[in-house]
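Below is one structure, written out as structure tokens; the observations come after it.
This part shows subunit A:
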Amino acid sequence: MTVPDVMMLFVTVLGGTAALLVVTSRNVVHSALYLVVALLAVAGAFLTLGAEFVAWAQVLVYVGAVVVLLLFGLMLTRAPIGPMAQGNELGRALPLAVSIALFAVLVTLIFQSFSGTTISLTHVSPAALGEVLYVAFALPFMALGLLLTLALIGAVVIARREEGEGPLPEPDEEPSDAAALREPTPSDVSTVPGRPAPSGEREVSA
Partner candidate 1 sequence: MSGAAWLVPVLPAASALVIMALGRKMPGGGAEIGILSLVVSFLLAVGVAIEVFGANVGATTAGEGTAFVHTAAFQLAPIGEGAAIDAGIRVDGLTAMMFLLVTFVSLMVHIYSLGYMHGEERFTWYYAVLSLFTAAMLLLSIADNLMLLLIGWELVGVCSFLLIGFWWESKHNSDAAIKAFLTTKSGDVGLMVGVVALFGQFRTFNIADIFAMVDEGVQAGGAPLSEGLLSFALIALILGVVGKSAQFPLHTWLPDAMAGPTPVSALIHAATMVTAGVFLVARLYPLYSATPAAQATLAVIGAITLLAAGLLALVQEDIKKVLAYSTVSQLGYMVAALGFSYTAGIFHLFTHGFFKALLFLGAGSIIHAAHSNNMRDMGGLAKVMPRTFGTFLVGTLALMAVPPLAGFWSKDEILVEAAAAGGYTGSLVLVLGAIGGLITVFYMTRLLYLVFAGEFRGHGHPHESPPSMTVPLLALAVPSALIGLANLPVAAFQPYAFSAWTMHSLEYWQTHPIEFNLPVAAVAVALAAAGFVAGRALYRSQPLDADDPMRKLGPATRVLEERYFLDHLWTDLITRYIVRDTAGPVAVAVNDRFIDRIVYWVGAGTGRFGQRLYDIFDQKGIDGALHAVATGTWWTTARVRLAQSGNVQLYAGAMLAGVVVLAVVFAAG
Partner candidate 2 sequence: MTWEESAITLTVLLPLLGAVAVALVPKRNEDYAKTLALLISIGGFALSLAILVGYDWGARGLQYQLNVGWIEAAGINYHVAIDGISLPLFVLSYLLTMLCAIYSFHHIEEPGRPRAFLSLMLLLQTGMAGCFIAFDLVLFFVFWELVLVPMYFMIGIWGGPNRQYAAIKFFLYTLLGSVFMLVAFLAIYFTAPERTFDIVALQQFGAAGEFAAGFQRWAFLGIFLGLAIKVPMWPFHTWLPDAHTEAPTVGSVLLAGILLKMGTYGFVRIALPVLPDAAVEYAPLIGILAVIAIIYGALCCLAQSDLKRLIAFSSVGHMGFVMLGIATLTPIGINAAIFGMVAHGVITGMLFFLSGTIKDRYHTRTIAELGGGMLKTTPRLGFLLGLTAIASLGLPGLAGFWGEILALLAAFNPAPELVEAGWLTLFRVLMVFGAIGTVLTAGYFLWMMQRVLMGEPPQRWVDAKPQDVGSIEWGAWAPLVVLTVALGPLPFLITAVTDADVNAIMTAFGG
């Protein structure tokens, strides 16, 4: 067990528990914070694998920007700060089964095909990475930039509020059309499938 193995083991354990907590914690903000820990563990993993630049990029992008964005999301959607009621039991059985099965399959596959292969942990300097990035992958890199700007503009357009809209509906009172949405289930077989158009300004096509 060399030093990197120990490092990797530690990072795995840390990352695993953090991820578990993200997924199961009662408190919304706690899971955001646990997410930070998990992503840091991932950065640690990169370091052990010698991808130094990727590790720091990971820290910078995910831990810095994404988690903050998620926190903003939580804040803006007025997610209940305190511990909230957990969903129904059925809601957890299927996902649990699926994820465990997924993990089992992945692990067996990994051990089947990759056991015994060793990787050389040569340290890759950011300079070498940069050199490759701007020569071989120049075009994809530029495309990536374009994609990011587009995503940015898109997000702004979606999230912007039109002038004419009324005030933000209070979370507790039931919006008028929400009731309309819970029409009876499609008991009448013969009509064409689709919902009767709800009242209010939006036309929901079948």
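Inclusion criterion for the candidates: all candidates are chains of the complex that A comes from, given by their letters.
For the reader, a short list of remarks on this structure follows.
Here, a contact is a pair of C-beta atoms (placed from the backbone, for glycine too) under 8 Å apart; a residue touches a chain by one contact, two chains touch by 3 or more; residues count from 1.
Bear in mind that the values here come from a model prediction, so they are computed numbers and not experimental data.
In the assembled complex, subunit A touches candidate 1, while the other choices in 1 or 2 stay out of touch. The touching residues of subunit A, counted against candidate 1 in their complex, run 91, 94-95, 98-99, 101-102, 105, 108-109, 112, 185-186, 189-190, 193.
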